[in-house]
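I have placed the structure first, in the form of structure tokens, so that the comments after it can refer back to it.
For this depiction, one protein chain was excluded, whereas all remaining protein chains were kept in their positions.
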Amino acid sequence: MRKFLILARKRPITIIALVVLAVMLVLTILGPFATPFDPYNIEAKSRLQPPNTKHWFGTDNFGRDTLSRIMVGTRLTLGTSFCILILIASFGIAIGSISGYYRPAGAVLMRIVDAAMAFPSMLIALFLASIMGPGFKTVLVAVTVVYTPRLARLVHGITLTIATNTYVSAAKAVGVGEFRTLTRYVILNSLSPIIVQCSFQLAQIILILAILDFLGVGFTPDLPSWGNMIAISRIYLTRAPWLLIFPGVAISLAVISINIVGDTLRDALDPHAQEHLF
Amino acid sequence: MTTYIARRFLLMIPIMLMVGIICFLLIHLIPGNPAELMLGAEADEAVIAALTKKMGYDQPLYIQFFKWLKMVLRFDFGVSIYSHQPVISLMAHRAEASIFIACGATILFSFFGIFVGIISAIKRNSWLDQVSMTVSLTLASAPSFWIGLNLMLVLATILNWLPASGYPGVIETGNISNLRYLILPILTIAIPSTGLIARLTRSFFIDILSMEYITTARAKGLKESVVLIKHALRNALIPVVAVIGSYFAEIVSLSVIIETVFNVPGIGRLVVESILQRDYPTLQALLMFIAGLYVVVNFLCDIIYAVLDPRIQYD
Partner (left out) sequence: MPLLEVRNLKIYFDTEDGVVRAVDGVTFTIDPERTLGVVGESGCGKSVTAKAILGLVKSPPGRIESGEILFHRDGSIIDLVKLNPKGEEMRRIRGNEIAMIFQEPMTSLNPVYTIGNQIMEAIILHQRLSKKEAKKKAIEVLASVGIPSPEQRVDEYPHQLSGGMRQRAMIAMALSCHPSLLIADEPTTALDVTIQAQVQDLMNDLRTEFKAAIMFITHDLGVIAHMADDVIIMYLGRIVESAPVGKLFDNPKHPYTIGLLNSIPSFTVSRKKRLVPIEGIVPDSVGAPRGCGFEPRCPQAKEICKSQIPELKAITTEHLAACWLYH
């Protein structure tokens, strides 16, 4: 952690990225309370206004303030992404470490993981989402299912290396119980590369959420998630290009910032890691 | 070398078999009668029963599997529930656009990505390096469909240089200039991919440059260009090819979205359509096709490795 801060201080771009993320975090927590206008208020007379002094990002086809909608969308998109990340991390670490620690279970589980990873992630998400219909629950399940195998495989690999380390054998020889060995010795020591991978994973989650929204199988269309906003903007592309630009910039900013911070995190925690940008 | 290629080729058979089994099982893994899933819960009971009988879903799984296997080996994937056309002709019709887009994009981003990556690696930490890497990261981070829409807005709608959507096809119409409909989709896929490949190539190349055999090559008095191109590049390309190979899956995902954005009648959009329309026979066939493509791409990559790295064959 310390090393991260030292490295970060030397890189101005990382600091900018951290600031951006901090702002987004604040917006996520504050939700609709911080917006200048009511993001859901339909006001026909203010339809499709380009960016002006009153509405900094313009208004949409229902007269809703784009800036407010983006701010609320932060909570939707980022907040959901974060929840999904936690789910993926929990399942991934559990499956991966058990696979690495108990070889026979590992052999079976990893075959399933390999098979799952043979299919493009987006297709699996699309498939699951189409069965369940759009909505928050669908999004949670679909994206978690898609990305857990990858993390599980990473954790499996790390666990294999660590589990064969002598200090684990030493712990067992002294009589430390199985569960305790697993959690305190194995999992705790594999955290660094896992954290790095999770940071890049968060960026991927945001992107795939946007894609699902865009295809209509993500959040319900009434919600102002960033992906939904881009989907709507398509109809008014020429008349109101600001509806396309701003949500896209929001997504891009979030993803870039996460990637930058992730880079620095990786240099601090796990310099030997290979970038997993996809 | 030939034994290596033969071995790899033969390996494709059991892999495809496994893929086939998974694709076949896919519909049956979801709880519920496949026919009911396809028609929706509100459909008429009699219609569901008729479909179940027609598709053979009431028969035991292993019988279904063998019937399906027989059909597949004859390249007969059944009939689409939605359009009532034979699936195989549906796919053949759509394949043209997707293959052009995928190949075009791959050539573009491989070339530019590797080029930018190498230059950045050689001029490490210079302003050129920092700028190109920041730009690469930005391009790789932005959502692809958003880039596509922006390109469409600027190049097609505002400047009117290129058509905004659709694709009338080249093979059927015989009109080569129709390829210009594919320029925007190709660019949309190529741009973020270039960013990614540039960053990865730079990283690999820098690793190679710190290897001792590079110092040895310099110590022999070789020109720096020879050191970089003969000694460094070939070694650096090995992991890059690996990345591009596994990136194929990502391209498939991307074309699904991009074909939707630009309304191109390709395999990708067919996937979306068949998922949303619950056209499972078509979906099965598509998954087989995509997975099969993936296996073939991996095979081609294996051959490229063997050419680049003589150590591989002796494993």
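Order of writing sets the labels: A and B. Residues in every chain begin at 1.
Basically, a residue touches a chain if its C-beta (ideal position, glycine included) is under 8 Å from a C-beta of that chain, and two chains touch if they have at least 3 such contacts.
Everything numeric in this text was worked out from a predicted model, so none of it was measured.
Touch, as defined at the top, links the missing chain to these shown chains in the whole complex: B. The residue from B:52, B:106 or B:235 that touches the chain not shown here is B:235.
Taking the complete complex into account, residues 211-213, 215-224, 231, 234-235, 308-311, 314 of chain B touch the chain not shown.
Basically, only the chains that are shown with their structure count from here on.
Between chain A and chain B the centroid-to-centroid distance comes to 23 Å (mean Cα coordinates, whole Å).
Interface residues of chain B, counted against chain A in their complex, comprise 18-19, 22, 30, 37, 134, 137-138, 140-143, 145-146, 149-150, 152-153, 157-158, 196, 199-200, 203, 247, 249-250, 252-253, 256-257, 260, 271-272, 275-276, 278, 283, 287, 290-291, 294.
Taken together, the chain A residues at the contact with chain B in this complex read 13, 115, 118-123, 126-127, 130-131, 203, 207, 210-211, 214-217, 227, 230, 233-234, 237-238, 241, 244-245, 248, 251-252, 255-256, 259-260, 275, 277-278.
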